[in-house]
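So the structure is just underneath, and the comments pick up after that.
Every protein chain except one is present and positioned as in the full complex.
Entry: chain A
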Amino acid sequence: MKLLKPTWVNHNGKPIFSVDIHPDGTKFATGGQGQDSGKVVIWNMSPVLQEDDEKDENIPKMLCQMDNHLACVNCVRWSNSGMYLASGGDDKLIMVWKRATYIGPSTVFGSSGKLANVEQWRCVSILRSHSGDVMDVAWSPHDAWLASCSVDNTVVIWNAVKFPEILATLRGHSGLVKGLTWDPVGKYIASQADDRSLKVWRTLDWQLETSITKPFDECGGTTHVLRLSWSPDGHYLVSAHAMNNSGPTAQIIEREGWKTNMDFVGHRKAVTVVKFNPKIFKKKQKNGSSAKPSCPYCCCAVGSKDRSLSVWLTCLKRPLVVIHELFDKSIMDISWTLNGLGILVCSMDGSVAFLDFSQEELGDPLSEEEKSRIHQSTYGKSLAIMTEAQLSTAVIENPEMLKYQRRQQQQQLDQKNAAAREMGPAASVAGVVNGESLEDIRKNLLKKQVETRTADGRRRITPLCIAQLDTGDFSTAFFNSIPLSGSLAGTMLSSHSSPQLLPLDASTPNSFGTSKPSEPVAAAGTRPAGDSVNKDSVNATSTPAALSPSVLTTPSKIEPMKAFDSRFTERSKATPGAPALTSVTPAAVERLKEQNLVVKELRPRDLLESSSDSDEKVPVAKPSSLSKRKLDLEVETVEKKKKGRPRKDSRLMPMSLSVQSPAALTTEKDTVCLSVPAPALKLPMPGPQRAFTLQVSSDPSMYIEVENEVTAVGGVKLSRLKCNREGKEWETVLTSRILTAAGSCDVVCVACEKRMLSVFSTCGRRLLPPILLPSPISTLHCTGSYVMALTAAATLSVWDVHRQVVVVKEESLHSILAGSDMTVSQILLTQHGIPVMNLSDGKAYCFNPSLSTWNLVSDKQDSLAQCADFRSSLPPQDAMLCSGPLAIVQGRASTSGRQAARLFSVPHVVQQETTLAYLESQVAAALTLQSSHEYRHWLLLYARYLVNEGFEYRLREICKDLLGPVHYSTGSQWESTVVTSPAHCLGSQHQ
């Protein structure tokens, strides 16, 4: 574990009441007291994570600060999507923030330059309902609801899809409500209040499920907050401040029967905040040890008024670590990183601490799919625990799901209408601004602006609207509007002719060989920016986490909390060597020294001391109290009805993950797919023609002539196929009409009516008996000895005619075309028989025969490509002119990265990350396309970039991969050169 107190995270000494890490881990928000208002600050995460970034002046630490709250901000929470930030404060308001579409930093008028906000976050909704200070806010799973609680004793549930609509106001607490947590399954919400109760509410009808008071009976005094937390597996709810025999505890409440017979003890003062790690963990499998799979467990951080922090694993009886003296005042809030390995803790003293754990310490986190499987096996299918992708393919199991789908459709309709309404004014404004530059507008503003006189003779100016209010996502719309020139792709194509590009709107088969390939590329590049942004969001929201029907590998039973149910017997023994895993790395020590921090390594003795602090007065009385409690509990549970599986009554939520209209379309279509079999995709079919000629683009000297309905002897109609290559001509006849033809230097193939496909050698010899296609042909294509047939039913097949093997067998395009009105704009078949589909939305997918998957190899709207800047790593001769299928598919001008560098003043670390991500995706795409030339090119670039930027770790991995016997799949003739050149260049740079 490493510990850091970034001193630069502060509110000028004012208390920080809340901290929350953005789901993508790149930033975090703090909320608290400002100068004479509330203050929300968004900070950059990388300077916390990396010392280099902390020292780098060019990397901003503060991204944005908002002083809009009139009084102290008590809580800041990111939505699960990361799109919104909600803040609640003493001004009784909840503000919902969204990032605005500005590029680069902007200064606030009248302020000095360095206070510039790097990011612009704009308040999109102000939620007014509470009549007292808002203490806590919480987004429900999937961001369907936002809950807020207040000192007005109520909890308000807001419709997060339609702010500021209030869905329910939960009344029942008789004291200040100071903490909220949603059940991860979405069935309950729990609140804790100063009235010495913790209440669990059903989301089905927003009624009280249970009120737990027993553990809080002894609670006296007040804590500023009572932030409780629900475990990610849903089994346990852990309260803030509770008491057990005059000792402060965090009460563990079991979902099953709301039993309360375990707690976390050891803190000397009231527990203010409990926060579960979002991940579920399993024991690290050690090499060689018996592979007995252990039960998954959860991890929980507890912060207290005693200024110390403890971290617990539910599989251990003692805390993993306790850190004392971390702060000068009470801990106020805790936030885990999404990967579950880091926590940020904030304190009333106005400082923040970051703890970084290793996987060795916490265990292996389960993947989201595994987590979701655990949820499903425990709770059945419910909306909250399914990803959207799963939802769309799920079988309707309960009425809620049906309801959800209907509602979804209605919402989509609403949204579409809304979008249509919005289009009007937007278009007119665009007209004004697009017609002339802002400069021109400014020049003539005085003359042009409309000035009238009011009835009482006063001057009235109608201001010129220069922009609509943009609360859209941070997007690269600006860049997308720059038409990407397709000329490069065009030149590549002419110089490197073996892979062919085909436009698919092949209503006229003649156009096959003659149409210029650069046109469709350019067209794809200049798609309306707005469109592309929306399309991107489709990708973002529908996670492709298709649930595989494979057998559950991890045990679905969660290890029960061992925490402290046996502590009474155990404490006297105090088994040494138990958990304490605190190891402070030298680097961390150094940084700690600078900040005069005391980190105590937790030894069993310490633990004994700390835990005995609170309850040494009554060591004997405890066991009896426990049994007494259990008794009480049994009485309680009798009264409660036994809980059924949540699937029976799990309530449906009106959730929609900020669906924009195209995304809505997707879900709409998908939901349709739910009940009926997939709607048949229809691709255009070539109509029969009397005659046509086509030139084979890979071999310009070769052309194919087709003549249908040539009357032969006896009135029988035949079709004639003629092929001319370098003056040599051959000719053959077929019995049915030829619809389309294709050829390469190795084969000629024709598709006829009645779904027949015939393949001939270059000399006109029939190679195969006619192939019967599953449905009529849409597009036919040959490269080398590979024949590709795309049928009208959107299935794709590729055969290697020479080796007589199937490469791709009737693969449906459904997965890449489904969900919107996309069409295939270009098809490419590489020399290795890899089919690549360029879609009308600018994305290109190739089918990977070995994995049987469609892989995204190119995206015109990919912001990575536009942000990536690797000029420094380009070889002296501009090797961007590396040709190959990837280059053709992407057709990207080499200057995009430079534009980005010039126009986009992103922090260096972001630039680095995007560049790395871009280069990596290029390497992977080239590899998947089996384009050896390009693979080499991008790998070299990548390696060079790694060297230039000093990413030793990744470099090592690459070298290891290259040297080891890994890449057998790709061509062999270049393998050795790839290995030698980077090794050479790396070797020289490393010394």
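Keep this in mind: a contact is a pair of C-beta atoms (placed from the backbone, for glycine too) under 8 Å apart; a residue touches a chain by one contact, two chains touch by 3 or more; residues count from 1.
Here, contacts and distances are computed from a predicted model.
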item	value
Hidden subunit of the complex - UniProt protein name among "Anti-silencing function 1B histone chaperone", "Transmembrane channel-like protein", "Two-component response regulator" or "5-taurinomethyluridine-[tRNA] synthase subunit GTPB3, mitochondrial"	"Anti-silencing function 1B histone chaperone"
Among A:I461, A:V716, A:L772 or A:L851, residue touching the chain not depicted	A:I461
Among A:S37, A:T735 or A:S775, residue touching the chain not depicted	A:S37
Residues of chain A in contact with the chain not shown	12, 35-37, 65-70, 91-92, 95, 108-112, 115, 117, 122-123, 126, 128, 429, 441-442, 445-446, 449, 454, 458-469
